[in-house]
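Removed: one protein chain of the complex. Kept in place: all other protein chains.
Our next item is chain A:
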Amino acid sequence: MTPAPAARQPDGAVRVAAVGDIHLSPDCAGLLRPAFATLPECADLLLLAGDLTRHGTVDEAVVVADEVRDLGVPVVAVLGNHDYHSDQEADITRALAAAGVSVLEGQSVTFSVAGHTVGVAGAKGFCGGFAGRSAGAFGEPEMKAWVRTAHIGAERLSTALEELSADRCEVRIALTHFSPVPDTLAGEPVEIYPFLGSYLLAEAIDAVGADLAVHGHAHLGTEHGRTAGGVRVRNVAQPVIDRAFALYQLPVHGHGSGM
């Protein structure tokens, strides 16, 4: 930890700001803008880990868009379950894109930071549970559809991560809304873990490789975790980090080893 996030980053490091679960609506307009306005001094990019709106309406997405418009750093987002609540996710994506936000669902985006290629692979992901304590695709069609949705979410993340590998990114970040690991859920009731994330996301991250995995969704969880393959995981749900965003400095040392 350094007490001076505003200091210039050392050569060979990338500074990532991230927050999820901001749940904005028209009564919150301008709430995060003063903190976001400081981003050019302390970060190279901002990640938004889903649940950006309260009910998933376009009116709420416009509030989010205004909060991050023309910040001076690239903004990359995935949507969360709240952003799907009113079946307006396509319009929400357009409203955010119109403000310059890269909204990812199975895609990737790359940036050049101080001569280094930094890539973000994004997908909302889904629930389903963690290894040994997860739902199976068996029985009623509703159960099969639920599990299939979790698989599709993980496949989309995998596709996006593979794009970053093909682009030979020096720093690779996996961005989801749902959690890939149970570590960052500590504090949530154990009984609801299957609704908070899926090990399939971690399996995709470990199979392809990443330097950092960032997610939201678990408001009562904790910030720090790791995948079984050793990739660092950070839960940046705003109630967890209790700030407008969290800041991480990642070293640049060639292609992500996944360790």
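Everything below uses one rule, namely that contacts are C-beta pairs under 8 Å (C-beta built on N, C-alpha and C of every residue); 3 or more make two chains touch, one makes a residue touch a chain; residues count from 1.
Just so it is clear, contacts and distances are computed from a predicted model.
One chain of the assembly is not displayed; among "Response regulator transcription factor", "Sarcosine oxidase gamma subunit", "Phosphoenolpyruvate-protein phosphotransferase" or "BON domain-containing protein", its UniProt protein name is "BON domain-containing protein". Residue A:35 is the one among A:35, A:58 or A:114 that touches the chain not shown. The chain not displayed touches chain A at residues 1-3, 5, 15, 21-24, 27-28, 31-32, 34-35, 38, 42, 54-55, 82, 85, 211-212, 219-220, 232, 238-239, 241-251.
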